[in-house]
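Right, one structure below, let's go through it.
The complex is shown incomplete by one protein chain, all other protein chains being positioned as in the whole.
Letters A, B and C mark the chains in the order given here, with residues in each chain numbered from 1 onward.
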Amino acid sequence: MCGIVGVAGIDKAAELAYLGLYALQHRGQEAAGISAVDESGRIHLQREHGLVVEGFSDSVMATLPGRNALGHVRYSTAGGPGLVNAQPMLVRYHQGDLALVHNGNITNAVGLRSSLVREGALFQTTVDSEVIVHLIARSRAPAVEEQIIEALSQLTGAFSVMITVGDALYAARDPWGFRPLTLGRLNDGHVIASETCALDLIGATIERDLQPGEVIRIRNGAAEELTRLTGAERPAPCIFELVYFARPDSRVWGVSVDRARRAFGRQLAREQPVDADCVFSVPDSSNSAALGFAEESGIAYELGLIRNHYVGRTFIHPTQKGRDFRVRIKYNAVREVINGKRVIVVDDSLVRGTTSRGLIALIREAGAREVHFRVSSPPVTNPCYYGIDMPTREELIGAQKTVEEIREHLNVDSLGYLSLEGMHSAVASHGPFCDACFSGNYSAPLVDLEMGRRVSSHC
Amino acid sequence: MCGIVGVAGIDKAAELAYLGLYALQHRGQEAAGISAVDESGRIHLQREHGLVVEGFSDSVMATLPGRNALGHVRYSTAGGPGLVNAQPMLVRYHQGDLALVHNGNITNAVGLRSSLVREGALFQTTVDSEVIVHLIARSRAPAVEEQIIEALSQLTGAFSVMITVGDALYAARDPWGFRPLTLGRLNDGHVIASETCALDLIGATIERDLQPGEVIRIRNGAAEELTRLTGAERPAPCIFELVYFARPDSRVWGVSVDRARRAFGRQLAREQPVDADCVFSVPDSSNSAALGFAEESGIAYELGLIRNHYVGRTFIHPTQKGRDFRVRIKYNAVREVINGKRVIVVDDSLVRGTTSRGLIALIREAGAREVHFRVSSPPVTNPCYYGIDMPTREELIGAQKTVEEIREHLNVDSLGYLSLEGMHSAVASHGPFCDACFSGNYSAPLVDLEMGRRVSSHC
Amino acid sequence: MCGIVGVAGIDKAAELAYLGLYALQHRGQEAAGISAVDESGRIHLQREHGLVVEGFSDSVMATLPGRNALGHVRYSTAGGPGLVNAQPMLVRYHQGDLALVHNGNITNAVGLRSSLVREGALFQTTVDSEVIVHLIARSRAPAVEEQIIEALSQLTGAFSVMITVGDALYAARDPWGFRPLTLGRLNDGHVIASETCALDLIGATIERDLQPGEVIRIRNGAAEELTRLTGAERPAPCIFELVYFARPDSRVWGVSVDRARRAFGRQLAREQPVDADCVFSVPDSSNSAALGFAEESGIAYELGLIRNHYVGRTFIHPTQKGRDFRVRIKYNAVREVINGKRVIVVDDSLVRGTTSRGLIALIREAGAREVHFRVSSPPVTNPCYYGIDMPTREELIGAQKTVEEIREHLNVDSLGYLSLEGMHSAVASHGPFCDACFSGNYSAPLVDLEMGRRVSSHC
Partner (left out) sequence: MCGIVGVAGIDKAAELAYLGLYALQHRGQEAAGISAVDESGRIHLQREHGLVVEGFSDSVMATLPGRNALGHVRYSTAGGPGLVNAQPMLVRYHQGDLALVHNGNITNAVGLRSSLVREGALFQTTVDSEVIVHLIARSRAPAVEEQIIEALSQLTGAFSVMITVGDALYAARDPWGFRPLTLGRLNDGHVIASETCALDLIGATIERDLQPGEVIRIRNGAAEELTRLTGAERPAPCIFELVYFARPDSRVWGVSVDRARRAFGRQLAREQPVDADCVFSVPDSSNSAALGFAEESGIAYELGLIRNHYVGRTFIHPTQKGRDFRVRIKYNAVREVINGKRVIVVDDSLVRGTTSRGLIALIREAGAREVHFRVSSPPVTNPCYYGIDMPTREELIGAQKTVEEIREHLNVDSLGYLSLEGMHSAVASHGPFCDACFSGNYSAPLVDLEMGRRVSSHC
């Protein structure tokens, strides 16, 4: 997964992009990058491993002048060490410098890349995003706008992208609208970001979400729609953004993430009730859902698990390695809350089940009499090919075991998932959604996969 | 403030000390250090700036062999750059290598130091802890035990200390017992730490707290009391550990920190009731108190503020500096929770008031109709001279303004503190306590201060 | 300027390339790089700023497996910070991974690049060498050999290049043969390098120089000539390699560099005799020439200047900046040699004159009665467009001033240059040579320059 931010027509644009990335840090911690367009149209670029606060010192920021900037945080730097696969991507083509940031995964990138390579294109990275810049550079269309539209029209899959060339910033979402992108204003300029929490920190006001397929150009203080990309039968915004990925203080798909999770939690309490002494969350991602469960059930909300936020890229020493240790170093149970009690633990989703199993061992050691595990989303049964970094089907516990088998594996007294219908009903007025990871219904064609091509790394 | 951990008689002691420091990281983020005693009695030492997870790689850990180790995390490296002031402190004296860790502040250190310097002692650091090792080295007593007791007997103020010499580990608390220190067991060995959360992560079982004035020696798998230091009229454990400093999953002064804070929150609701739509905490330190307030008042508990945990040593760019910006980069308000509502915000303590004021501006911008601020401790009116890093009286808002003036300054509709009596009553069965920062009643003599000496840096 | 080395068919090829670069370090100190082809044909690459001994640790070398490797040292990383402009250059094209190293400067690179960019090629660097890989990638020829020959045939100017694709290593010199490249053998494998001193250190035996225009392929232990590039009227090896650039222990253009410089020095003594007490060099580049001058003239050879070899990237503090300071920090005069004497100083060439002027001030301060400056090459009057990094005409003192003006500027009692004819006559049996920097007779067309194109950075 990745987070992206763009700033157009505002002094010290790179500093605002920095703030935006800081707010979007939860969408990617492995690498961060900022590009900035100076007065002459030349683009300056800095990309660093790790957190944005670690890599972008005053002296680094001083190399990023100008009023248009792009920023990107990356979940994993697939493609091995080196920053070459990080973003923004910068190329110098016949129209000048071009920078691009991309959130999502293009499902026909491998095929497009093969064609381009056969024609003599030299790829510098292993990420799918690079096909976009080659398609732009090879377009025979005379204007930048047309080149970009021609390139984007050839793509299938998930892409929220922003591009800067000269004094213009282009932003687009794929026809399905898999990944969010919200337009905001700050004084006479514009800010665009993956989530509204970035606009909040920058101090921009929220204007509107970009629509699925929408391509806009921002120049001279004006945002203008260029075209609407087609190809999707219906919009398919990702419901997993609400379930887990987005920050609770963001609005995504027109709904407060906190409110959506509360609704999931309340619906879960209705669907999977159980008698118990208290309910608590796995902090911090399931706080909202657990509170919703507590409200609806009337069972006392507690703080049963404490999370250590200094975990960083925790260094695990050889003697400490082992099944549950990665959990223990991140969480501790509060014995006084748990000891002798029947407890309900609410988590937002169950992917591999490894962390949950470790947590439950911790909770049992703290003296829980009964442990009831509740998940505020359905079983994850299918990988995402639209940009969420998920394991293969073989590693998805929901795809490999029945609910009863999972209950046994986790060693809990009862296990309850939110139903697919219940999840949709809780946010019905904001759908429809892509729920492929829960249902296997893939909204956009998986072109490369169906052709048996080895899928490139994505974001 | 600082956190300390000691491991005695366990293989790979340094790795356990590392884990202990990791759990105690909230007690100090500026520097971390580990010392380890090898088979020959030689002590190896590593000290690094920053978080323990950042500084102690595999290769660093490999230089720390043996079965006895000490660890220390430091809140601030007063005394300027350089790690010389970090701990453990290591000296080679006539009995061999000696390492020491210290949490607290010695109130007659300046005077002792002056005497030692006049006699030709060469001090390497500016921290009060160094007087202890000089006193030990200059003792004419023949045995290490006697040298240590002779040295500690000359100290006034707060000290939880651990010392290793040869195959023995010594631990002691000052006669007032200002700072916590808990003894645990792991197999045939011992683990001692500032808080029980460190014992939990290490996997040690909690045995008992060291008593005020107690000096013990651990050797050959046995912990033996050597003496009981005197000089205190009565014990004076620090109540601020319960209010703010310790982790909620620790037991301190015989009580669960989470339960103590719940009790503070409930008592606060009784003392300072107000009609409102919801109550929320300033995460994460006041979560327990806010939940207690919600329980007692029956007002809905909400997640109104989201904290960005990637803040690290946040880099503030010039254009972003300003009164409230440090708050905004750390917290965001959830508009959907707050907008149009009468909200109660619970915080654990009010020191300078700067952060609170910024938070309230944030909450007002998110559309709160009324803001009621509740503090789950009394006004902080006096600096701590026993080891808590606090500003001077001039900077303590509770010492400079009346409650009504503070209410105006914070721009809230109402402001309510927990009373001193209410605070004590909530944890009455675990006292008496030192409450000097709230009351001005200093339990141990402030020798240097009263002599007009410039007080050295402390921890 | 740059130095290149290639290793084919030898275990731990990268380690030998490392040694080769170490011996070629005088040809470029700003960046170093090594690429290595593993068994599967995948190329691994490491590029670092600074000296090869600084950047290539054991752990870096461990990432460079296989039996074919290329190495490159770079004089300046034109194109700003970042290693993207360093070499080897690595691309993944339709035939697999391709690595390239290049010494020289392509005089029609800008024009070729413009055409390629118009066709949609995305350039990653600002160096001329990148046009070669794009030309190869776009070739319609089916075989790698043909693609390479097709690409090289389009180039004008100076290029000694080596390329690896799969299990083959290709080496070529431009038709003029501007830059050296010598083939050696080590057991069953081959080593190719800019200078023979690299073969010496690797332990390879010198086989022969590649001929101007020669293109060879080394595969399965055999070196095979593929073609001979045409376009040059006659060979034009660079005489400046003998004058200054190459190491004295190398053989270049079939002659020992030490012997060539001796011959220049002797010829200089014949052409520009002067009565004096002693002769000394500007160490170390003019040691051979000064010794030749001393031999021929019968005047005593002395060590009048001492060079500080710890100079590195010397840090000049603000108060020390100034005209002569950069000279003083590098050289010191030996007062006992110079005081009261009539001295002859021999230098290899005079480019800007800045260093020489500083040196002479130093020598005068040490008490020289007379200073006679002798230069073992003619005045440098024209920039090199074939790969030697030289200032513009405006900065070339030989282009701006008469010999008498230069004498006055340097503040010497007499100044004598070696004549153009004298220089050629001293190495006549190894010519003809390119002497454009001395004569203005450019051997290969300066295509870009004549078209008024801004010339890209080179090496």
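Couple of notes before you dig in:
Quick note on the criterion: a residue touches a chain if its C-beta (ideal position, glycine included) is under 8 Å from a C-beta of that chain, and two chains touch if they have at least 3 such contacts.
As the structure is a computational prediction, the values presented were derived from the model and not from experiment.
Note that the absent chain touches B, C when the full complex is taken as a whole. Within the whole complex, the absent chain has one touching residue among C:258, C:296, C:347 or C:448, and that is C:258. Within the complete assembly, C:197 is the residue of C:101, C:197, C:236 or C:252 that touches the hidden chain. Contact with the chain not shown here comes from a single listed residue; of C:188, C:275, C:336 or C:421, that residue is C:336. Touch with the chain that is not drawn comes from one residue among C:53, C:141, C:403 or C:451, which is C:53. Where chain C meets the chain that is not shown, the touching residues are 12, 15, 18-19, 22-23, 25-26, 29, 51-54, 56-58, 61, 197, 200-201, 247-249, 251, 256, 258-259, 284, 287-288, 291, 295, 300-303, 306, 308-315, 317-320, 328-329, 332-337.
As for the chain not pictured, it touches chain B at residues 91-94, 117-124, 133-134, 137-139.
Note that in this section only the chains that are shown with their structure count from here on.
Chain pair with the highest count of contacting C-beta pairs: A-B.
Centroids built from CA atoms put chain B at 37 Å from chain A.
Note: centroid distance chain A to chain C, computed from Cα atoms, is 51 Å.
Separating the CA-averaged centres of chain B and chain C is a span of 63 Å. Counting partner chains per residue, chain A shows two or more touched chains at no residue at all.
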